[in-house]
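All protein chains but one are shown in place.
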Amino acid sequence: MAELLQYLTSGLAVGMVYALVALGFVLIWKSSSVANLALGQLVLLSSWFTYGMLVQAKFPAWLGFPLVVLFALALGWIIERFILRPLIAQPILSLITVTLGVAYFIEGVVSFIWPWSVAALPRLFPTEPIRFAGAVVSQEYLWVTFISLVVFGLLTIFFKYHKMGIAMRATADDQLAVQACGIPVTVIFSRSWMFACVVAAVGGVLISSIGGITYGLVETGLKAFSVVILGGLDSFLGAIIAGPIIGLAESLGGGYLTPLTWAGVKDIIPFIIIIIVMLIKPYGLFGETRIERI
Amino acid sequence: MKRKKILVLAVVCLALLLVVLPFASACAAKGPKPGQELKIGMMTPTTGPAAEKGSPMGHANLDAMEYVNTELGGAGGYPIKVLWYDSGYDAAKVATFVKRFIDEGALLFTVASSAEMSWAMELANRAEFPGLASFTAPSLYRPPKHIYGQMPDYGDDWTAFANYYMKNVWKGTGRPKMALELLNNPTGYGARDAAKAMADKLGIDIISTDEHTATTISEMDALTRIKAAKPDVLYISSTPKPTAVILKNARDLGLLTGTTIGLGHAGITKALVDIAGVDVVEGVYGVFPTVNWDDNVPGMAKMTEYVKKLHPNDYGNMDYITSWAQSLIVAEILKNAVKNVGYDKLAKGGVEAYQAIETQGIQKLNYDVAGLHGPAIYTQGDNRLSKSVRVFQIRKGVITPVTNWLEAPMIKYEDFPWFGK
Partner (left out) sequence: MGLPSGTRNYTYAQDMAILRTRTHWALFIGFLVLLFGAPLYLSGYWLGVANLIGITLIAATGLNLLVGYCGQLSIGHAGFIAVGAYTTAIFTNRLELPFLVGLIGAGVVAGIVGLIFGIPSVRVKGFYLAITTIAAQFIIIWVINHWSSVTGGFVGIKVPYASIGPLVFRSESSQFYLIFTIAVICTFFAKNLARTRVGRAFIAVRDNDLAAEVMGINLFYYKLLAFFIGCFMAGIAGALLAHWVGFMNAEHFSLTESILYIGMIIIGGLGTTLGPILGVVVIRLLQQVLTIQLVPFLEESLPLPSGFATGVTPMLFGLAIILFLILEPRGLAHRWMLFKSAYRLWPFSY
């Protein structure tokens, strides 16, 4: 029983980490239907930038973190302005592939500036784990959970009530109609990339406070894809719910199924669940179902 | 129209790049004494998923070669010309780069990781082209062919640690229970193979085998199960980042008190201490085949001088020592070969030169590697050059040796039916 509780808590905690990264992915998809393959690299780059600010330049946190946010905003603006804007109205797969180019480019920049390629951020959170009813969870994960909920809340409110947010949703729905209404689509895209980079930066800082800054962050970013697709590509709620589902699947599967099968089964279970869910709900759990007409 | 012009320009530039570079690099390559040099090939995964280790290792390889060439006058008086490529931890690149080394007349090649060597080794074996890997797994040279291991493999780590544990740490009665946490690649499974072969002999019960990915951010599920089985010792064979995550999880679960932790040599580095935190790694044991920074050995001064001059950020990284030593060994191999068969035979290249390198260079090795790790000596039928490891313990954030050099016995894995063909 204590074990079950432990599996549940740690599964939920890890799931929120995935959810946080996934939110950044949804942001871009929601406004421009572009799958951002450079997500992992954005996480990596902003983690290194944080390292540069806090450890190398020795800025205090109150100065360092706002600089990181500014950097992320600038990064998002640059990527959109110079790489994605020229491709507006081109085949969507070309836009997706161009983010692959961005991914390689960022990787190169990172190994150019930080060639020693492994580092640790200063400890951001207290280390003493929290215990309740026999289960243990580290404070790092709790903070991640808290922050992803905050980000989720902000994004939801923004998309629901703010003018820009509504315009973003409209853009996702029909670019042509939005343009006809006089909403500048390019500004919308630019903003959504800037926000997405900030979310990636927040995710990056939190994840690298758990496991240090390594290339592995890229693949943690990739894991967000499965979360997003399970939740529905255009749904924040989907991301915030699918994250814990994947986390729980890993944790419970790893806990109970590993003795029965080969080791490492926990990395497969989420995918099996996703395939089954997709067969029942082809647009993910909360994704918008597109009604198709001929 | 404007776009078209840019396109044309871009295509022309790219074409120029493709055409000019070979010539340019060919021109730049010619030193003062054209032809009078010994060529070798080196690969490290400096970018890509293994950059964490590959980057400092590449720096070390090249820094050491610069040292050999400028201060020691190369190998046997001939400068060593290094063809060094970043493999990006990409199998397709590794395969073509090996062919490139052969094409360019390299006498031998080195790689950093066991994975790279596993992608290269059959191509090299087919061409009888000798290769040397820093980090190795038993699969690379069991049965032994033209591939050599610089240091003991991940399996030997396990054996050394298990021996040490049984002699010095285990105070209970009966057989200790050991749980394994392995990285899902040869780094992890090299240790598993050794455990499979030797655990019974040493009187250890392996109670569970778990694996993790290099990108894991929580291993609570596996550790909860491990904790329920009440192991006496937990052995982790992995790289620093996942090891740090596992140790932090284990600390949260209270697994660190009462359970001895052992690490393979891929995991116990300064990066681990940085990521996991000094308090978490306190008292953790680990096996490492080289000396530590600032140890009092003959080769330390020069290495420290070069690292501080060229790559100050790598100071303190033990992987740097590994690859620095690798370059020294390569220089020694070439020196032996030049001494025993003469420069002309090596300069001819081809299979004869490879055989000369192997029989007169590698197999005649008797080199102390400037004290940086166990002596590199070839023994018949065992392609590991250095066979010694030391057990370390992390004390107050410092990786401190607790034993002298221990000889890791050779295990004939190919005699076991479960060992892959």
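Miscellaneous remarks
Order of writing sets the labels: A and B. Residues in every chain begin at 1.
Basically, contacts are C-beta pairs under 8 Å (C-beta built on N, C-alpha and C of every residue); 3 or more make two chains touch, one makes a residue touch a chain.
On a predicted model such as this, the values are computed, not experimentally measured, just so you know.
Put simply, the hidden chain is in touch with A, B once you look at the whole complex.
In the complete complex, the residue from B:40, B:80, B:115 or B:160 that touches the missing chain is B:115. One chain is missing from the display, and on chain A it is touched by residues 35, 37, 83, 86-87, 90-91, 93-94, 96-98, 100-113, 115, 219, 222, 225-226, 229-230, 233, 262-265, 267-268, 271-272, 274-275, 278-279, 282-284, 287, 292-294.
Residues 3, 6-7, 10, 14, 17-18, 21-22, 24-25, 28-29, 46-47, 55, 58-59, 62-63, 66, 83-86, 88, 90-93, 95-97, 99-100, 102-104, 115, 118-119, 121-123, 125-126, 137-139, 184-186, 188-189, 193, 310-311, 418-421 are the ones on chain B that touch the missing chain.
One rule holds for everything that comes next: only the chains that are shown with their structure count from here on.
Touching chain A in their complex are the following residues of chain B: 46-52, 54-56, 59, 182, 184, 208-218, 220-222, 224-225, 228, 240-242, 244-245, 248-249, 251-254, 271, 274-275, 277, 279-280, 311, 313-314, 317.
In the complex of the two chains, the chain A residues touching chain B come out as 3, 6-7, 10-11, 13-14, 17, 107-108, 111, 115-120, 123, 127, 129, 136-138, 141, 207, 210-212, 214-220, 223, 250-255, 258-259, 263-264, 266-267.
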